[in-house]
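Every protein chain but one is kept in place in this view of the complex.
Moving on to chain A:
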Amino acid sequence: MPTQVLGPLGHGLLTTVLMTALAFAGALLLGVLLAVCRISPVPPLRLAGAAYVTAFRNIPLLVLLVLFVFGLPEIGLLYSLFATVTLTMALYWAAFVCEVVRSGVRTVPRGQIEAARALGLTFTQCLRHVVVPQALRSMVQPLGNVFIGLALGTSLAAAVGVPELTGQAQLVTLKYDNPLTSFALTTAVYVAITLTSGLITGRIERKVAIKR
C-alpha cells in the first residue's frame, strides 16, 4: 500500500471528525432551542420555529452549502471556509434535531402529564421528573440516526472545496493515480464510523429502554 496516500487521508479524516463533532454539538444546541420554541405557548415563536424547520428540512444540504459559501461574502460576511461549512451543517441538522426532540416529547403518554399535574407538580417539576427523563430515552435512536446522517453529510463539504476525507480521497486519486486504495480506505473509514455509531446508540437504547 503506497504510504504517501496515508498522510493526506489522515488529515482529511481529522477534518471530517472535527467538523462532525462541532456541527453535531451546534445542531443539538440549536435544535433543542428550536424545539422549545415550537412547543412553547407563544404563537410567533411557534411560527418562526415551524418556518425554520420547513425551510431547512426541504432545502438540500448542498444547496445550503453553496448558498452560504458563495452567498454570504456577497453581503459582506466572510468567514473561513471551514467555519462557514460547519455552521451550515449545524443549521441544517438542527431542523432534524428539533423534530426528534419534539416527537420525543410527544412519546410521553398524555395521561402521565395529567397525572403529574393532578399530583400538584409545577410545570418545571413536571418537565424534570416526568417528561424529560422519558423523552430523552426515546430520542437516543433517532439522534443516533441524525449523527450518522451528519457524519456522512460532511462529505458534501468536499463539493465546495473543503479538503475533508472525501475531498482528500478524490485529490489522492487524481494525484497518485491510485483510485482503488484511496477509495477503499475512505469507504472503510465511513463504514466504521456508521457501524460504531449504530452499535453505540443501539447499546445505549437497550440500556435505557422503558418497557411500556
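Note that contacts are C-beta pairs under 8 Å (C-beta built on N, C-alpha and C of every residue); 3 or more make two chains touch, one makes a residue touch a chain; residues count from 1.
Criterion: contacts and distances are computed from a predicted model.
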Exercise for review: Leaving aside the chains on screen, match the unshown one to its UniProt name from "Amino acid ABC transporter membrane protein 2 (PAAT family)", "TonB-dependent receptor", "Iron-sulfur cluster-binding protein" or "NfeD family protein".
Suggested key: "Amino acid ABC transporter membrane protein 2 (PAAT family)"
Check your understanding: In the complete assembly, which of A:Leu64, A:Met89 or A:Met139 touches the absent chain?
Key -> A:Leu64
Practice item. Give the residue, chosen from A:Ala21, A:Val42, A:Ala83 or A:Leu119, that touches the chain omitted from the document. Key: A:Val42
Revision key, fill the gap. Across A:Leu14, A:Ala115 or A:Leu174, the one contacting the chain not displayed is A:Leu174
Review point. Which residues does chain A use to touch the chain missing from this display?
Key: 38-46, 48, 50, 54-55, 57-64, 66-67, 70-71, 74-77, 102, 105-106, 110, 113, 117, 123, 126-127, 131, 145, 148, 152-156, 158-159, 166, 169-170, 173-174, 177, 179-180, 183, 186-187, 190-191, 193-195
